[in-house]
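The complex appears here without one of its protein chains, the remainder shown in place.
Just so it is clear, A and B label the chains in written order, and each chain counts residues from 1 on its own.
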Amino acid sequence: MTLLDFFLWSLLKVVVITVVLLMAVAYTVLLERKLVGRIQNRWGPHRVGPFGALQPLVDGAKLFFKEDLFPTAVYRPIYLLAPIISFGCAIVSIAVVPFGEPGIGPKGFDIFEISNINIGLLVILGVTSIGVYGIALAGWSSNNKYSLLGSMRSSAQLISYELALGLSLVGVVLRAGSFNLRLIVEQQAQKGIATWNVFGGFQFVAFFIYITAAFAETNRSPFDLPEAESELTAGYHTEYSSMKFAMFFMAEYANMITVGCVATLLFFGGWTSPFGNLIEPPQNIFVHALVPIFWFVLKVFCFLCLYVWVRGTLPRFRYDQLMNFGWRYLMPIAILNIIGTSLWLAYR
Amino acid sequence: MHLILFFVFAGFCLAGAVNLLLQSHPINSALSLIVVMTSLAVLYLLLGAEFLAIAQIIVYSGAIMVLFTLVVMLLNAGREERTLGSRVARIVGFPAVVAMLAVLATVILRAQGLGVAALNQGITSTQDLSRVLFHELLLPFEVTSVLILIAILGAVALARAEGATPGDIERTAK
Partner (left out) sequence: MSFHQDVPLAWYLLLSAALFSLGVIGFLIKRNLITVFMSIELMLNGVNLSFVTFAHQWHAVKGQIFVFFVMMVAAAEAAVGLAIIIAVFRTRATLAVDRIDLMKL
């Protein structure tokens, strides 16, 4: 494969994956509105298109044509930069997520992952840690007390829960002996559901910590204090309108999808089927390529539904409860999980 | 490829560092420093230090600089004032810095036997790094953890409001 071929294929891959991700973000919004609607015994959007299926496009058009307001007191360069950081960091992490069998594609070129790198998991954590700036700078540059309070809360929350999040993943990394997401998935693939990390690997405690911390990281309810509208108007994005607001909004949903992907890869066997080797792999090359993607999308879809379900069920935490929970419960349990896993691996 | 990447990110590094000096608002300086650190992470990747590159991003850009930014926001530090104080630092300092840079540059350019860096060569895996870290250098590693603990205690003791007892903090938290 020549260098030009490599560049063209990579470009094609990046464009396709980004477009699919953005469409997925749009339809996650619709999924959330529909499901929350059903939980609250109403229909949700149903006017535009069959079952409201065109609603995301209309929403996008509305946000795009809204007036782009600049409040007078904002610090303009950073006010403009903040949503870009947020949105950029949210979509970049999809670059290391593998979502299909390796080795399918022209001349051994991997078409089901943008880049397969040794430190994939750490890259996702690193990009998430940069994402804090988007929210912190948005609140500060808006020059508005609600924005500042929201962003201060949010930064503290993100930094606190990042620790628990990182520590909860150590058990999985210890079991796989690698940060490479492909290796982590292949390590749990042999017997399907029985060898998934969450069941066979006895990482269900880690999974619980991960999913709790991830809800806090993505600012979703029950941890949506940074944008608690009853206390803070709209938190850090009070002063944002039009496309700048849309970028924050899309960043939140893109982060949800990333969290779903990571949970699927680390705890639920990634693209492999829950039946493991019990079923013979199909001979047809297209079926062979598409079935793993089906499993992956199904698992991520379940996580998105879980997000919406939790949002429809649980009330919001109080701020001190949030901090107490993160530092006094999640962190120590995560450390205990690491100790337990390493002892088990050492004396197995 | 390596050459292009090196020039792009070395350029980002230098531009960020110069911008840090030119900007008068601390938040702009902090953002330029983040640019410097993140481009340095890419340069580490080019040199084959993959774990260090990501540690650079997580520790420096993601933790230390967040602290800086939060402190700038908390103290609401405005533009810095000029024309105060002595000019001795500038008058003596600038020539000294230029002389130091010149000496360093001559030494580096004259050095024999410096190799070249190429893509896909000399990559240090995380396993190698941790093997050395946890076998040969275990004691220093543990000592740094004590250092970090002391730093946390010191930071809490320093930043706490004067005259506040632990009970006060509990009460404000509730």
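Note that a residue touches a chain if its C-beta (ideal position, glycine included) is under 8 Å from a C-beta of that chain, and two chains touch if they have at least 3 such contacts.
A quick note: this is a predicted structure, and the numbers were derived from the prediction, not measured.
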| item | value |
| --- | --- |
| Visible chains that the absent chain touches, using the contact criterion stated earlier | B |
| Contact footprint on subunit B, counting only the chain that is left out | 1-3, 6, 10, 13-14, 17-18, 20-21, 26, 29-30, 33, 36-37, 40, 43-44, 46-49, 51-52, 55-56, 59-60, 63-64, 67-68, 71-72, 74-75, 77, 80-82, 84-85, 89-90, 93-94, 97-98, 100-101, 104-105, 108-109, 111, 114-119, 122, 124, 128-129, 132-133, 137, 140, 144, 147-148, 150-152, 154-159, 161-162 |
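Everything below uses one rule, namely that only the chains that are shown with their structure count from here on.
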| item | value |
| --- | --- |
| Between subunit A and subunit B, centroid-to-centroid distance (C-alpha), Å | 28 |
| Subunit B contact footprint on subunit A (complex, rising order) | 77-78, 81, 117-119, 122-123, 125-126, 129-130, 132-133, 136-137, 140, 148, 152, 155, 159, 162, 177, 179, 320, 323 |
| Sites on subunit B touched by subunit A in the complex | 27-28, 31, 34, 38, 50-51, 53-54, 57-58, 61-63, 66, 69-70, 73, 125-127, 173-174 |
